[in-house]
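The complex is shown incomplete by one protein chain, all other protein chains being positioned as in the whole.
Order as written gives the chain letters A, B and C; numbering starts at 1 within each chain.
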Amino acid sequence: MIPDNKPKLLNRLSRIEGQVRGITRMVDEDRYCIDVLTQIQAVRAALAKVESEMLKAHLGHCIEGAIVSGDKDEQRRKASELIELLERAR
Amino acid sequence: MIPDNKPKLLNRLSRIEGQVRGITRMVDEDRYCIDVLTQIQAVRAALAKVESEMLKAHLGHCIEGAIVSGDKDEQRRKASELIELLERAR
Amino acid sequence: MIPDNKPKLLNRLSRIEGQVRGITRMVDEDRYCIDVLTQIQAVRAALAKVESEMLKAHLGHCIEGAIVSGDKDEQRRKASELIELLERAR
Partner (left out) sequence: MIPDNKPKLLNRLSRIEGQVRGITRMVDEDRYCIDVLTQIQAVRAALAKVESEMLKAHLGHCIEGAIVSGDKDEQRRKASELIELLERAR
């Protein structure tokens, strides 16, 4: 499934990878814990944005595909997956 | 939409109402902040369980209804609602 | 420990109690699941604000008290409590 915003997502993810590497360096250099914790929170917020984009892509592609197909079993699977994801997210 | 587990849900909710009343009393009696905060966390966990039950009811009734109906626009509405809920939940 | 903002807190809490009662009524009247879930999210947000006020009260009273007292064991207890709360909050 190709989200329309694939380049944007890849860009975000490579920045997150850099942020994680930055945190590793901060720990290695014994930087102040609160600064490290603040950076970890920034990465979690950045991941939340990626999740958000993925959810929209999922809705526009996979779920729309299941609706258009009219395949009721596939629609049930898609609905269950979303509910499970919601459960785990909390 | 009537969840199969309506009595259970009503029971949980009336217990939560009692817990909130308990927290009000704790604040009124100037109880120790950390104890109040611990109780607030308990209420939030109890609300998460109610959410979980509601989501399962929603899946079993409303979404299943939209799937069985074959009404694609209704299915799209249901899917968008779930994604929005997921967005807000985080 | 009496927070300076006790009346405000009591007011917020009694509104939350009313909101929970409203949710009970919604479930009892078989209202649409997504509307119930949206109300639950509103209560959780309102509880987060109460937590926020309690934390500020805790900082201003209990923790400040421990600092002024100079009692190191008491300070250690207070610090551990906060960390534990942070752990559970996530």
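The definition used in the following text is that a contact is a pair of C-beta atoms (placed from the backbone, for glycine too) under 8 Å apart; a residue touches a chain by one contact, two chains touch by 3 or more.
These numbers come from a predicted model, not from an experiment.
Taking the complete complex into account, the chain left out of view touches A, C. Where chain C meets the omitted chain, the residues involved are 48, 51-52, 55-56, 58-59, 63-64, 67-68, 70, 72, 75-76, 78-80, 82-83, 85-87, 89-90.
Contact between chain A and the unshown chain involves residues 1-3, 6, 9-10, 13-14, 16-17, 20-21, 23-24, 27-28, 30-34, 36-38, 40-41, 43-44, 47, 50-51, 54-55, 57-58, 61-62, 81, 85, 88-89.
As a working rule, only the chains that are shown with their structure count from here on.
Interchain contacts link the chains end to end along an open line, per the touch definition above.
Centroids of chain B and chain C (each the mean of its C-alpha atoms) stand 18 Å apart. Centre-to-centre spacing of chain A and chain B amounts to 24 Å, using the average Cα coordinate of each chain. Chain B has residues 51, 55, 58, 85, 89 in contact with two or more other chains.
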